[in-house]
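To keep things clear, I will list the structure first and then write my remarks on it.
As you look at this complex, bear in mind that one protein chain is not there, while each of the others sits in place.
Let's turn to subunit A:
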C-alpha cells in the first residue's frame, strides 16, 4: 500500500506541476501554428502571475486576479504581434525583450506596491482558486485503486487544472474542425496562400497571438493564485522554455503536447518527491542533481528521441508580399 500511496501522490503532483506547462505549451501552439515564434511565453506567464496575484490581493477575488493576468498577458502578446506582424521585426528579439521586461517590471512594481521584497501579499480564502471536490469523492475514497484514482488524482484540483486539460481536446477541435483552425494552420505554413485566398494574414496572426495571451495569462494565474498563494519573483523558473521544448517534442500537436507536458511534469514532481531520499546502491543523490534532472532529460529527449520535428514552414518569417 505504501507503494500505491507514493504512486498516487506522485501522479497527483505530476498533474499539478504539469498544468502551467500545458497551458503555456498550448499557448505557444496557437502562436507558432500561425507562424509567429514566441519565446516570450515565459515572460508573459510571469507578468500574468504577478498581475493575477496583485489583483487578487487587492480585490480579494481570484476571478478578478485571473482576469488581470489574462489582460496583461494579452497586452504583451499584442506588443509581440505589433513588433513581429505589423512591423515584421525579428520574433526572437521581440520575445527576448518581453522576457526581460516581465522579469524586471514584476520585481520593481511588486516592491513599489507591496514592499515585501518583490512578493505579493499572501492570498487566502476567495482570493485564491480553491480545490474542487468532485461529487462523491469522499464516498468512494476507500474503494481500492479506483477510489484512490477518483478521489486523489481526478478530484481535488482547482478549476484551472480542469480548464487546462479541457483545453487539449478543445484546441484539437479548434485546429482541425473549424474554419479558424484551418486558416491558422495555413497561415503558419504558407501565408501567401492565405493572402491570395483573400484572407488577411495580419488579422489572422493577431487573433492567434491573442489566444496565446489568454492561455499564458491563465498559466500565470494558476501559478500565483491557485497553485501558490501569491507571487514570488521569478516564480515561472523557466517553465515557459520547458513548455516550448514540450511543444517541439509534441511536434506542434495538442494531444502529444499534453503527454509531453505530463512527462516533463512527472520529472519535476519526481525530483521533488525523491529529494534527499537515499537510493539503494547509489546512496543519497544531491538535491541539485535531482532538480536538474528534468532539464537534462529535456536536452536528451530533444536531441535524440523525437526524430525530426518539422516546425510550421513559415514560422519566424515575417510575411512580406513578394514582387
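One rule holds in what follows: a contact is a pair of C-beta atoms (placed from the backbone, for glycine too) under 8 Å apart; a residue touches a chain by one contact, two chains touch by 3 or more; residues count from 1.
As a convention for this text, contacts and distances are computed from a predicted model.
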Protein that the absent chain corresponds to, by UniProt name, given "NADH-quinone oxidoreductase subunit I", "Processing peptidase", "ABC transporter ATP-binding protein" or "Aspartyl/glutamyl-tRNA(Asn/Gln) amidotransferase subunit C": "ABC transporter ATP-binding protein"
Among A:41, A:194 or A:209, residue touching the chain not depicted: A:194
Residue in contact with the excluded chain [from A:143, A:182 or A:237]: A:182
Touch residues of subunit A, complete complex, unshown partner: 176-183, 185-186, 189-190, 192-199, 313, 321, 323
